[in-house]
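Note that one protein chain of the assembly has been removed; the remaining protein chains are unaltered in position.
Our next item is subunit A:
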Amino acid sequence: MPAASRNSIGGGGGGRGFGINDDVDILTEVLKRLDGRSLCVAACVCRLWSSIARNDSLWEELCFRHVSPGARPVVVALGGYKRLYMVCVRPVLKRLALARPRVWSPVEVQLSLSLFCVDYYETLAGSGPPSSLLFLCNPVNV
């Protein structure tokens, strides 16, 4: 375990002030505001951060929660927001060459969810990794 985290979990006393790892809730709030790439990087910092990053609600912020709040149970059932982000939202954003803070249109939400659902369905088949979303990862052929 890296030295920094051991020191701070053991107690931030000794005149050192507040350590970022002292309060998990605050840490979660901070990580919630990161963009996708930064969140992935944060997940590699230490075990504490990694376990926080595994919290699906962090990834919900990155997806289109504000457009479709009722979608949560469905998304969770189909694999969770982190998977939705990695498998669907991130390639779509990249393909459409968009920055993250933007308003998703309902059609975009629906199509992304549909693609995600097909992907989940393929995992149910259990015959190898799902491949229906591979087309999203290919370089644009101009």
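Everything below uses one rule, namely that contacts are C-beta pairs under 8 Å (C-beta built on N, C-alpha and C of every residue); 3 or more make two chains touch, one makes a residue touch a chain; residues count from 1.
We adopt the following convention: contacts and distances are computed from a predicted model.
Undergrad: Looking at UniProt, which of "Serine/threonine-protein phosphatase 2A 55 kDa regulatory subunit B", "DELLA protein", "Large ribosomal subunit protein mL53" or "glutathione transferase" names the chain that isn't shown?
TA: This omitted chain is identified in its UniProt record as "DELLA protein".
Undergrad: Please output the residues of subunit A touching the missing chain, sorted low to high.
TA: Within subunit A, the residues touching the omitted chain are 68, 70-71, 73-74, 77-78, 92, 95-96, 105-111, 113-115, 117-118, 120-121, 124-125, 131-132, 134-136, 138-142.
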